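Only one protein chain is missing; all other protein chains are in place.
To keep things simple, chains are lettered A and B as they appear, and every chain counts its residues starting from 1.
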Amino acid sequence: MQQLMFIVISAVTLISAALVVTTRSLFRSALWLILTFFGIAGLFILLHAEFLAIAQILIYVGAISTLIIFAIMLSRGVMDPNARRFNDQWGLVAGFAAVFFVLLTAIMTRVPWQTTMAPAPMAAEAIQLLGRELVTPYAIPFEVASVLLVVAMIGAIIVARERES
Amino acid sequence: MFDYIRNFFVNLGTSWTNWLNSFLPEPAVTVVNFLVIGIILVMMPVIATLTLTWMERKVIGRIQNRIGPNRVGPWGIFQAIADAVKMLVKEDIVPDGADRPVFNLAPILIAAGAALLWAVIPFGRGMVGADLNIGVIYLVAVGSITTVAVIMAGWASNNKFALIGAFRVVAQLLSYEVPMILSIAAVALIAGTMSTMGVVEAQQVPFALLMPVAFIAYFVAGSAEVGRAPFDLLEADSEIVAGYFVEYSGLKFGWFYIAEYGNLFAISAIATTLFLGGWRGPFSHEVPALGPLYFIIKTILVVFLLMWIRGTWPRFRIDQMLGFAWKVLVPATLANLLWVAVILKLPVPQLVQWVLMLGGNLLIIFIAATMLGRAAKRYAEAHNLNPASSAV
Partner (left out) sequence: MSLFTNPVPLTWFLIVSAALFCIGAFGALARRNAVGVLMGVELMLNAVNINLIAFWRYVGVAQMTGQVFAIFVITVAAAEAAVGLALIISIYRQRNTVIVEEIDTMKG
């Protein structure tokens, strides 16, 4: 059952990801991106990371995709529907990406991973554990991340602000 | 017999499962039960639409000194059904130049978002679709599906009013999500859990009494999330016709309608669950069958409050609305969250903690109200308005 679900979910994820980078209409691309994010959330649930799955939907679908769609709508004036999707080096890039994928797969299937199929902690305990680790050993990265968010927010406001001339 | 009635709903479930077990194998019973629960939960927005549209028209009618619907059936209670039939037989129009697949998908998605919310709402002890331990974040996350669906509808309609409506939705939903999450975080902090069942169990005192700030913020943010007056800028008919769903007709328009009332009911149910004690009430521990009754009564009261506001409040302007979220609600809920976190760490009896929380909250409300009043006065002076006629 697990394997079947994995195959279905990852097929959805990968196909929609491929459509994200190839669809002509950017708006549709963004919609495929949302489906990809849902697929990734599904993979997280298969991996027993329920909190991450919900955070994924909340942040990627709820915030980042919405921002991307907003940017697409704001810059739609210059979007020629028949404009070229890719730049001149796309063939080279596609080859490079394919080679890189084959390389990664070759490495990953050859490494003897020391996997333990220890049962995942109960979701409720996992969330408590996660919260505790975030504020004890990872307290400084956590604070740095919040500073980063504040800086990014202020920066985004200043950069995108319309200047009155 | 009395024992059966006392815990009627849970016992009914047990009897049903036992009856299924008598002729079905175990996995099939689980599947059937999931399907039945799923269908009941998916029906919730439809039921909400059929009942709440009638209630809303009656309530608003009374507020505006009218009678409201009174032709179809006694007191007009079948008005919603008549409307539904009318909607079903209308022509389904897709505008020229519309992005067809997206245009058709949007109403389905928005209705799905409204239905998904019900999965984690506890109607009574042990009566919840799925007791997720991340239930309260799930509620917020599902809300983002609505945002996406609205944008899809606005974009695919190929209509400038629809697009402006969608723009407004993005701004509104993103801004009001922040105070909503902050108020929900305070609830999770006190309850010590994020499961909706756990939150109800933890409410010896309804959290609305401990944290009025969080409750008010949730209430305001909730009505903004579902786009109801005074936050109905996304469909402000006098400005942008009907906003993002202006091009929809027939059954597709019906889906938006169902989603709107489903979300209204769901937001009220969530407010009840998180802040008003959910299914708790007198004797609800001795007689668990009373739980759903209390739950529905409280929810309907919240719905009534929202209708009352809709009937009496003028619409906000978009900059006022966003300013209110960022300059009033976010600081207030942040202050509340910090205050609650500090109080919970104080080594004092629980009663003292409760009193301190309430006191701090009242202080926050006082400060916010004073500053709002001053801002309103400054605004009135700057624009030469008579303060008596311009209550903000």
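Assume a residue touches a chain if its C-beta (ideal position, glycine included) is under 8 Å from a C-beta of that chain, and two chains touch if they have at least 3 such contacts.
These numbers come from a predicted model, not from an experiment.
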Going by the touch rule at the top, give the shown chains the omitted chain contacts.
A
Chain A residues touching the omitted chain (full complex):
1-4, 6-7, 10, 13-14, 17-18, 20-21, 26, 29-30, 33, 36-37, 40, 43-44, 46-49, 51-52, 55-56, 59-60, 63-64, 67-68, 70-72, 74-75, 77-79, 83-87, 89-90, 93-94, 96-98, 100-101, 104-105, 108-109, 113-121, 126, 129-130, 133-134, 138, 141, 145, 148-149, 151-153, 155-157, 159-160, 162
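Note that in this section only the chains that are shown with their structure count from here on.
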Can you check the complex and tell me which residues of chain B touch chain A?
99, 102, 132-134, 137-138, 140-141, 143-145, 147-148, 151-152, 155, 163, 166-167, 170, 173-174, 177, 193-195
Would you pull the chain A residues touching chain B in the complex into a rising list?
25, 27-28, 31, 34, 50-51, 54-55, 57-58, 61-63, 65-66, 69-70, 73, 123-124, 127
